[in-house]
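Reading through the structure tokens given below for one structure.
Every protein chain of the complex appears in place save one, which is left out.
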Amino acid sequence: MTSASIKLASVTKTFDGKVVAVDDVTLEIGAGEFFSLLGPSGCGKTTSLRMIAGFEHPDAGRIHVGGRDITDLPVHHRDMGMVFQSYALFPHRTVAENVAFGLRMRAVSKPEIERRVAAALAQVALTGFEGRRPSQLSGGQQQRVALARAIVIEPRVLLCDEPLGALDRKLRQQMQFELKELQRRLGVTLVFVTHDQEEALAMSDRIAVMSGGRVEQVGTPTEIYERPRTRFVADFIGEINLLDEGARPRALRPEKIRLVPPAGARLAGTVETANFLGGATLYRVNAGGRTYLAREAHSGERSPRAAGDAVGLAWNDADVVSLES
Amino acid sequence: MISRRRALQAGAGLAAAATFGAPAILHAETRTLKITTWGGKWGAIMKDTILPMFEKEHSCQVSADQAFPFLPKLQASPKNDPLYDVFHSNSNEQWSAVEQGLVMDKITVKEVPNVADVYPWAVSDKIVGVAIFTSAIGLGYRTDKGIAAPKSWKDLADPKLAGARGGYLIPVNSLGQCHLMMLGKVYGKGLQDLDAAYKALEQLKPIKLVDFTGQMEKMLLSGEVIEGVIHDSGVYRYEGANRQPVDFCSPSEGVMALEQVLNVTPGSKVKELAFAYIDFMLRPEVQKLLAEGVWYSPANKKVKLDAKYDAKLLTTPEKVATLIQPDWKWYNARKDDIDARVTKILKG
Partner (left out) sequence: MSAVANRKPFDAGRAAYLALNLLLLAFLLVPIAIILVFALNPTPYISFPPVGVSLRWFVKFFEGDDFMRALWLSLWIAACVLVLSIVIGGACALALARGNLPGRAFLTAFFMSPLMLPAILTGLALFQAYLLAGIGRPVWGLIMAHTLVAVPYVLRTTLAVLHNFDRRIEEAAAVLGASPARVFFEVTLPLIRPGVFAGGVFAFIVSFDQFPVSLFLVVPKGETLPVVLFNYMKFDLDGAIAAASMVSILLALAVVVVLERLIGLKAYVKL
């Protein structure tokens, strides 16, 4: 399967002439990359995806796929695969008919369709479900059918709009692995829209964090997490301590703070709460009239500190991130 | 039916003929006479015998509308191109129609020669157009339910008949309206004594009310009604093989007239044909056919009915003298008030 790069150049989209959904967004997505658009609802991530798919036409800016300007190309000529949160299966068709749809639109011969449908269903472990109707499948199975339907046409780009959002947590984690594995196997460029930062961090090669129609930061999951560039990104991804506000706020992840004996520590304070998280404990420590979050991983035995204990806080200056205001 | 477009085409043809002096070819099309007529047995005789006879005689086509309501349809159609040429209805509707200018005032000997032979009631001052038949509204009763044959309109008030006497929804049925006027005459100072009529109507409760005469026939036949207001034709038609234990009484105070009236619309494009049709309907042989078919009393004095019909229908000046013609002009002018009043009386 070949894959294609995607480029959004200064793309803007306004709805009803006033609501700016996407505001001058420029992105470059490499061929074969697993790329996530991450942000809260209304941040413009879904609109960006829908412009790549062709459901929305940008008011300004161009979109290129595989080096070709497709801004004015109708949806049905774009040769992309897409998976929706609501699965969007054809309820009046069987699983096999659903998967075969894109091939039929491409006038692929019957035996070829059969072969490729069988192969696609095998890819998503749904062999034997050909004759079922979507309504007879579980949510996870339906999403696999949707996936098979999208990949069977061997698209150069696979677009996923919160595809796992409707699944429960356990199933979602399993599907995350499967989707990532499938993408790697096919080598397809995958654009993944999500509001779930854990999901984005776990699966993506790179992430674009969006807010208010703009891209706040693009980077690998590690970069995004370790070196958030803006206060929004720092706040949106995981938990963070803001050391000081103002023109150049500085931030520190809770796990970068060590709990030490109060004597000789950077700050001395008192444990307010200690939340046991399984693999770690999250402490809320009051020091100097402020509350700090500190996460301590358990190595061996549980940490003995409890609410009311006096503790000291320590960290390395290298771990403090300076943010743009 | 002559559509307006066709009329326009004819007009255009006339203009062309006048311009070029070419021979007019206006009569190439068969003329069509648009009439209203009743359904049921009457309609069957018309359709099977009378209308084909007329069509043959006049080389025309008759389009006979048997679908009610005729008057609203006539009202809604343009006056200069009315939906009907000949309007057949009961007398009360003719009065409404003439007030709106939808039909002519009178049909006279000048237009329809056979009018010379009709009884006076057929062209009286209570008639718009010309009446071609009448029925007598009196009392129908069961002969097998142990009640004495009625002689007077007052007999309907017999307490024994409580709930088994029959009348009409007065706002929608002209027999009911006639009955109300008759109550004024019998219990008060005359046909127009409404106060007496209302009082008498009150005394007739409980009473079974219907909206068509056909329903009254069936109520009598089924015995639900033992004695009720009905026209003679509705009883006499159950004779011979259809014999039923019902009979008709002409009360001593007189019978009310239920006239079948024909009239011509002023805007008709085939007025001559329309008058010819009315003349045809007044012909003795046509009158005899319909009179014996549906038990209507003919308007033409010269009609000789077979004995059994002659015995019961109003075919002599003496019998005709028992006929009381309601003043529909007077009634229609008060109809709304009367409707409101009788509805209130009969609701309880």
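Order of writing sets the chain letters: A and B. Residues in each chain are counted from 1.
Methods note: contacts are C-beta pairs under 8 Å (C-beta built on N, C-alpha and C of every residue); 3 or more make two chains touch, one makes a residue touch a chain.
Only a predicted model underlies this, so the values are computations on that prediction, with no experimental measurement involved.
Only one of A:M51, A:V65, A:M82 or A:A294 touches the chain withheld from this view, namely A:M82. One of B:P69, B:P120, B:P206 or B:P317 touches the chain omitted from the figure, and that residue is B:P69. Where chain B meets the chain that is not shown, the touching residues are 1, 3-5, 8, 38-43, 63-69, 72-73, 76-78, 81, 83, 212, 214-215, 217-219, 221-222. Seen from chain A, the chain kept out of the figure touches residues 53-55, 74-82, 84, 86, 88-92, 101-102, 105-106, 135, 146, 149-150, 153, 159.
In this text, only the chains that are shown with their structure count from here on.
As a whole-number value, the distance joining the C-alpha centres of chain A and chain B reads 87 Å.
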